[in-house]
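Following this message is one structure expressed as structure tokens.
Only a single protein chain was left out; the remaining protein chains are all shown in position.
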Amino acid sequence: MRILLLSLLFASTLALPSARADRLTIGVSQYAASLNHLLEASVAQSYLLGMTTRPLTLYDAEWNLVCGVCKRLPSFENGLAQRRPLAGGGMGVAVTYELKPDLAWDDGTPVTAQDFKLAWEIGGDPAVGALVGEGYRRILEVTVVDDHTITFLNDRVTFNYNASAIIPLPAHLEEAIYRQDPGSYATRTLYDTNPAAPGLAFGPYRIVEARAGSELLLERNPHWSGKQPVFDQVKLVTINNTAALEANLLSGAIDMIAGELGIAVPQALAFERRHGADYRVLFRPSLAYEHIDVNLDRPFVADRRVRQALLYAIDRQAIVDRLFGDKQPVAISNLSPLSANHSDDVPHYPYDPEKAAQLLEEAGWRLDGKQRKNAGGDSLVLTIGTTAGDRTRELVQQVLQSQWRAVGVEVRILNAPARTFFGQEVRERDYGDLALFAWFAAPGSVPRTTLRSSEIPTAENGWAGQNYTGYRNPEVDRLIDELEITIDAEARKVLWADLQRIYMTDLPALPLYWRATAFILPKWLGNVRPTGNLSPTTYWIEDWLRN
Amino acid sequence: MPGSTLALASAEHRKRWRRLLGQPLAVLALVFLGLLALAALLASWAGGDSGQVDLFNALAPSSPQHWLGTDELGRDLLFRLLLGGQVSLAVGLASALGAAVIGTVIGLAAGERGGWIDSLLMRGTDAMIALPLLPILIVLSAIDLTKLGFSAAVAQSENAALIRLVVLVALVGWTTTARLVRAAARETLAQDYVRAARAMGAGPLRILWRHVLPNIVAPLMVATALSVGQVILLESVLSFLGLGLDPGTASWGRMLAGAQDLLWEAPGLALYPGLAIAATVIACNLAGDGLAAAFDPRRSNRRS
Partner (left out) sequence: MLRYLTQRLLESVAVLFLVSAGTYVLLGLMPGDPIDLMISGNPELTIEDAQRLRAVYGLDQPILDRYFGWLGQALRGEFGYSRHFSQPAVSVLGDAVWVTLSVAAPALLLAFAIAIPLGLLAALRGGWLNRGINLAALISLSLPTFWLAIVLIYLFAVELRWLPAGGMGEGLAGRLEHLILPVSVLSLSIAGVFLRFTRAAAAEILGQDYVRTAKAKGVASVGLMLRHVLPNAALPLITLTGLQLGALFSGTVIVEILFRQLGMGRVLYDAVLGNDFNLALVALLLTTAATLLGNLLADLSHAWLDPRIGLR
């Protein structure tokens, strides 16, 4: 066995992957259950849809809001956005988008404003059960001005009033299916019953072959009027197991591994060390905020000093350096350092076990042997949970456990599959003391659902909201409300700075780092620009180059 | 009468031992398992802080301090391997014993009662054997303990995952034992001396205890030895599927599953737990073969 492995190890018969000239094969680790964008909100789906569709507006690689299929961004200055008093009181905003000309579905039918209106209508229909976000629901009314102009009336004026992630649906195909019986639309949509049917895509590519759960073959959309992509065909291959994903890449079965849905940073680092000469590995810190939510209703961690001590006791820089090759920045606050509103004027928590010990002493936890006990004789034993099977998080968890043990805090690891962890434990705030996971939000988005006191899930409100820590701070509530409606950039910066300072003082959650995405690309593929935000790289697939 | 039975039994006992010792492979396997168990038990006592995370010493090659090097978090691999042995062997033994107990009870009930109880139990056993084990375990391991009525404290206790695994495997793994025990029980119950005892008014429990149980110890040991190996394999598969134990628990299966991302960076991380699993499973099988040959030379008759 050993001889076999060693001989494998030294065998250097590795040839460069020779791709078919006209086809790019991309390996991803998950697949989209539904190809209809109203019925699923997954990274796997948005990666695919990035090639076949485009939303009205999107965030680019510099995290600026730019047009997807609109001609220019609406604003109060250019008159495309206008404040409107609402019938029920309050102030709304009417935002008008002009569509790019020559947009066409891949059967030749032009994309019109009607297609956007249909998507909004189906997305908001309770009978359908669509999985759409606030963006759809805040629209009170849609007016089709003409074939290429559409106006949305939003129910409030917010800082991101001109952003709209709406993606059209082909009215000439889907409207009849929807009208026939909205209740069963989700099981009859052409996107899932016949994904290769012409007329479902208007991006640079169209689906020509779909094997649910496994492979998708795309080819050029003959009616795409934008810049032509380099590859005639793109194949998306789903490989769930990351070891197999890597093996498929090395064997030439796939050309690249998508960063959005690929392998974790430690594995990518190992890959780069071994195969850096043959492949390009791109790392990009993202908006995924890896942190530990603290259940503030639990007695031991309700004390702010204990939370601060826990943060002082972790050597986050060492974790980032040693496990992640310094590819993902330590989280200084709850806003990414790449964000315009990031503030450095916050309490910092460098690795300082002595400070941690001192804080714990102050909080009444005295060292008794190797463990800490309080006056009541309780031992300082906490629990930490995360998504079972996420090997990176499980590694970090064990490091945390060992570093906390060094200051006398005993932490037990209790993990559950993602389904249980998110579906129940975190959602119902039943996760013990600590929960390790990530938030992934759009650039600049206001942390209303995660920090506002009205968003604490309880049995009474049917577990609504995502303030899983149970954090209540009137000042934070006020800042969040202000942030949502303040449009002036400088004023926002001030509000954000206050919010970050309070957050880092109170520590309702322990910030760890900003997760990076790792793209493994062949040397001959150029101009793939990781965004680090929710926009998949495939929104710019027509810019990809073959060197 | 009792005295002579005892003398007979101990003579038979000695013969069995001699037959067992006559098989070098089986002896080797038993010695290996014994030493492994001993080393695993001593490890947590002698290991000191070898299990401590040391990020600055991750993936170190083998050295006098770390004979097999360190893992991706800088922990001594040999020490982790021995700790893993503790867990894997414990899970294997506990599940196999649990399965043996369930199987024995069902087998005895079927063999002793006979009639419709017998056919019901045995049909049930047949059906159970037919069920695809891994798919069912995949479904079972997804169950929420609190919905079964266990308190959150139990469901979140440190060993919950471990106990759950043991219980699950025991619940699905008893079938072979049940069949063996039933056959042996029927055979024994048909013997004249048992009928005589029964005629003299011995109750069914007494008969099972005095006459039947001693006769099924041998096949039971064989079946248990074999299933220890099976369970260790099963644990590794469940860990691979992400349905096994918690990451703090260093079982071989978890180590192996965790090593796949760094397969080429650090082949040892996967190689050693893999070897440990294979060697232990092989040893369990050899030991089982040996016990079978020693206890029941007639049935495990080898080449003449």
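Things to note:
For reference, chains read A and B in written order, and residue numbers begin at 1 within each chain.
The criterion applied here is as follows: a residue touches a chain if its C-beta (ideal position, glycine included) is under 8 Å from a C-beta of that chain, and two chains touch if they have at least 3 such contacts.
Note that the structure is a prediction, hence the values are computed from the model and not measured.
In the full assembly, the chain not pictured is in contact with A, B, by the touch criterion defined above.
Touching the chain that is not shown, out of A:Leu140, A:Val157 or A:Ala247: A:Ala247 (per the contact rule at the top). Among the residues A:Pro85, A:Gly377 or A:Gly462, only A:Gly462 touches the chain that is left out of the figure. Only one of the listed residues, A:Arg72, A:Arg419 or A:Lys523, touches the absent chain: A:Arg419.
When you scan A:Pro126, A:Gly369 or A:Pro474 for touch with the missing chain, the hit is A:Pro126. Remark: the residues of subunit A touching the chain excluded from display are 4-5, 8, 11, 13-15, 33-36, 39-42, 126-129, 131-135, 183, 186-187, 192-193, 211-215, 237-241, 243-244, 247-248, 250-253, 416-420, 422-427, 439, 441, 449-450, 461-466. Residue-level contact of subunit B with the missing chain is found at 25, 123, 126-127, 129-136, 138-140, 142-144, 146-148, 229, 233, 236-237, 240-241, 253, 256-257, 260, 263, 270, 274, 277-279, 281-282, 285-286, 300-304.
Keep this in mind: only the chains that are shown with their structure count from here on.
Averaging C-alpha coordinates per chain places the centre of subunit A 44 Å away from that of subunit B. Remark: subunit B residues 52-53, 55-56, 58, 72-73, 142, 144, 152, 156, 158, 160, 242-243, 246-248, 258, 260-265, 267, 271, 274-275, 278 touch subunit A in the complex.
Of all residues in subunit A, only 1-2, 5-6, 9, 241-243, 263-264, 266-267, 270, 273-274, 315, 318-319, 322-323, 383, 388-389, 391, 394-395, 397-399, 401-403, 412-415, 417, 419-420, 424, 430, 432 touch subunit B in the complex they form.
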